[in-house]
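Yeah, one chain of the complex is gone here, protein chain that is, but the others are all in their spots.
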Amino acid sequence: MTTDTSPTVPEEHHGEVERLRAHVCALHTELTRWNLVTWTSGNVSARVPGADLMVIKPSGVSYEDLSPEDMVVCDLDGRVVEGRHKPSSDTAAHAHVYRARPDVGGVAHTHSPYATAWAARGEAIPCAITAMADEFGGDIPVGPFALIGGDDIGRGVVATLDGHRSPAVLMRGHGVFTVGANARAAVKAAVMCEDVAHTIHIARQGGPLHRLPQEHIDALHDRYQNVYGQ
Amino acid sequence: MTTDTSPTVPEEHHGEVERLRAHVCALHTELTRWNLVTWTSGNVSARVPGADLMVIKPSGVSYEDLSPEDMVVCDLDGRVVEGRHKPSSDTAAHAHVYRARPDVGGVAHTHSPYATAWAARGEAIPCAITAMADEFGGDIPVGPFALIGGDDIGRGVVATLDGHRSPAVLMRGHGVFTVGANARAAVKAAVMCEDVAHTIHIARQGGPLHRLPQEHIDALHDRYQNVYGQ
Amino acid sequence: MTTDTSPTVPEEHHGEVERLRAHVCALHTELTRWNLVTWTSGNVSARVPGADLMVIKPSGVSYEDLSPEDMVVCDLDGRVVEGRHKPSSDTAAHAHVYRARPDVGGVAHTHSPYATAWAARGEAIPCAITAMADEFGGDIPVGPFALIGGDDIGRGVVATLDGHRSPAVLMRGHGVFTVGANARAAVKAAVMCEDVAHTIHIARQGGPLHRLPQEHIDALHDRYQNVYGQ
Partner (left out) sequence: MTTDTSPTVPEEHHGEVERLRAHVCALHTELTRWNLVTWTSGNVSARVPGADLMVIKPSGVSYEDLSPEDMVVCDLDGRVVEGRHKPSSDTAAHAHVYRARPDVGGVAHTHSPYATAWAARGEAIPCAITAMADEFGGDIPVGPFALIGGDDIGRGVVATLDGHRSPAVLMRGHGVFTVGANARAAVKAAVMCEDVAHTIHIARQGGPLHRLPQEHIDALHDRYQNVYGQ
């Protein structure tokens, strides 16, 4: 619920907010489709372009019950601006990322099992296959352990991604946070992160593994980011 | 079928029993959705509030064939009070838990593969990720091996959970029992138990793993139980 | 197609054959539902009660294309009696089992991955969890390597199961054959075989594993075979 002291959604953003409620809601079906989430864990948000606002999943609502109207609009301090639900318990982390990274338009968070296994050990995923070079441009790095609720997770995400091409970070003992130019890109990074976490885990069970040479990683990443797709 | 010497469902509970038949039946679809059960294994029950009764799955009926009318109403000694089927072969265990734990409103049981693998070795799952601290508040403990049919399983579940925050116990050489304030909470615990059993198994395959510091586990568990959700 | 020299389905069995065509066809959806088969691999057959006939899957037809009319009726020497398709390439093995084991009413065969992994190593699955004692009454044994097409596979299945309570055998370097009083029981055994092959594999990856004491296995198996279900 909007509280008296909260800002409200300015009228010029009403249409965009409505569109993003539907878009962010729909993107959550990608988390279940790709088996990244269990029960109510995981969440996606999108920045409202041109406003200090974001649209995010409500806390603890089942995936099959999510509707666009359930999405919560928050300001970039994490306060609810519009919505009938409490926002995700990770709202402060998302908000911090948007404040610190104006280039980021979407954030996703999961406890997907293979990526979280690397996070539990605090071990970066080595860039040993071309699909990793394509999407992540190198290893997927590990961020610090941080308790939920305040700015610590968001700070850890931003600090760890600084200087990395990877849009994904493995938060130690916790799970995955990803960023993107928009929410769909952040969700894609979460999907690909679990995929490569899975493949590299299996690969290493069978014997030692070598990272790709840096020049190949650079060439693959450049091509994928600039040539691939429509 | 109700036998002559069995108690019957008192009239004031008819409405609640009907509601719980539908609810318990529907919760079984969560067991299949999250891949916790194979063929006809696994079961869920709910206590009938204010009565010494519970509603439980019939024995050996396929998940896709379950309807609310198939659910069986038993007293808390495990005797059938109402129902056209034999109740789950785990009925005695559920009944014991309800007798011993007035705070428990729901019980679930599965042989989900990763959790059962820890149970087969008789090894507790160490609390090494925040999702485990959230839901289980520490390690998931191991209970004794016990044969099915009498009170041994129920006694083992109750004795093992005593003094633990975990709503889940790994019964040695057998599988998972979970409890909750209601049946949905017990099912959620079964779902999350398999999820963390999976993630921690994978994590440890890649190298040694450290349990989270107790103070962090305490803070995470307190927040999740009291702040998370709507 | 029926050839001139083949026997035909006697008229008194027409109704039962029609019923079994639908039943065997439907049971193949259990193979895909439980992820036991890939592309066109795997097959199920049922004995026609009171006749020296069986109903079996056609060879190399996709699961989503199977209809009751596609099922093939063969005699117990594996010759086609009725059907517009060639029968499964494992027909000789099924036929041998029916000839040698009058108590068997159904046979299933899969290359399900975990069970086939034990078969590839030629290692029996040790009975370390109650679900295995329930269904298999002990270890799941390993049969000899045998080439497809003649009687060798069927002979290996029958010889290996002799003296075992297990309805499943791991044929070395190949996959799983299961038998049952009827086709549904054989399919159930194939489903449970993969389930326990999976769980015991995971369990052993985490450390040594102990088989259940024989007296417990005996008690569990007796109860499950005689008390469980409706």
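As written, the chains take the letters A, B and C, and residue 1 is the first residue of each chain.
The rule is simple: a residue touches a chain if its C-beta (ideal position, glycine included) is under 8 Å from a C-beta of that chain, and two chains touch if they have at least 3 such contacts.
Computed from a predicted model, the values in this text were never measured in an experiment.
Note on the chain not shown: across the whole complex it touches A, C. For the chain missing from the display, the contacting residue among A:A159, A:A181 or A:L209 is A:L209, taking the whole complex into account. Across the entire complex, the residue among C:W118, C:F177 or C:Y224 in touch with the chain not shown is C:W118.
Screening C:A26, C:V61 or C:A100 against the full complex identifies C:V61 as the residue touching the chain left out. Against the chain not shown here, chain A presents residues 34, 128-131, 188, 191-192, 195, 198-200, 202-203, 205-209, 212, 216, 219-220, 223-224, 227-230.
Of the residues in chain C, those that touch the hidden partner chain are 38-41, 58-61, 85-86, 89, 111, 113-114, 116-121, 123, 145, 147-149, 173-175, 201, 204-205.
Please note the rule applied: only the chains that are shown with their structure count from here on.
Viewed as a contact network, the protein chains form an open path, each link joining two chains that touch. Centre-to-centre, using mean CA coordinates, chain A is 32 Å away from chain B.
Chain geometry summary: the mean Cα position of chain A and that of chain C are 46 Å apart.
Touching two or more other chains at once are residues 205 of chain B.
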